[in-house]
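Below are the structure tokens for one structure; questions will follow.
The complex appears here without one of its protein chains, the remainder shown in place.
Entry: chain A
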């Protein structure tokens, strides 16, 4: 009699272990993601902290990949994609380039069936991580390879002339592209020659995005594809002389468009 009301539990022990690991993975991911977002909102996140958090996120990502490759059957993707409510919060949405906005589109339900989001999550995580780190450096990647440091060459202290450098910030990549291509006033190009490109690259970071992104004015950052496209045409109207950076920008933006189309 008693057996009739007893629920049979299949793979009980496995599920027990798996769920412990799963919940740990879940909390690490949640905490890491939360920290990553908060840090992006900071004007100047600590590099050590960012690197450690990014590495943890990468580790979570690879754990998910390994577990996915070992999983088969009913535990595969089930839940439909759903944007995380907290990621929709516009003020928080980080200006870490367009990569972060892709995360908001691509990330799915993380609460219960986190396996479900893994493939898209992988991609959006890695693009988010890439975007963060890339934006720690500059997109003013205007030249060929970075000039070699010569032995015993002392690094001249660059005079901190904020005026010139201010205008070299990039509201988004296309504008900076134009600036470096030659729309720059004479004084600025002179400055570019004097300072090594490498030194310029060092000093630009995501803080400029804060101001610029807000200046776009829109409240929501759900980034529907058509809004994004609005910012893209400026590329096509740019001068026809494609520098290496220009073509690179194009390639990246095409890449982003592909992602949007796919989702």
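We take it that a residue touches a chain if its C-beta (ideal position, glycine included) is under 8 Å from a C-beta of that chain, and two chains touch if they have at least 3 such contacts; residues count from 1.
Note that in this section contacts and distances are computed from a predicted model.
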Query raised in the report: Just by its UniProt name, which of "DDB1- and CUL4-associated factor 13", "WD repeat-containing protein 46", "Large ribosomal subunit protein bL19m" or "Serine/threonine-protein phosphatase 2A 55 kDa regulatory subunit B" is the chain not shown in this complex?
Result: "Serine/threonine-protein phosphatase 2A 55 kDa regulatory subunit B"
Query - Chain not shown, touching residues in chain A - result: 24-25, 27-28, 31, 43-44, 46-49, 51-52, 54-56, 59-60, 129-130, 133-134, 136-137, 145-146, 149, 151-152, 154-160, 162-163, 165-166, 169, 199, 202-205, 207-208, 211
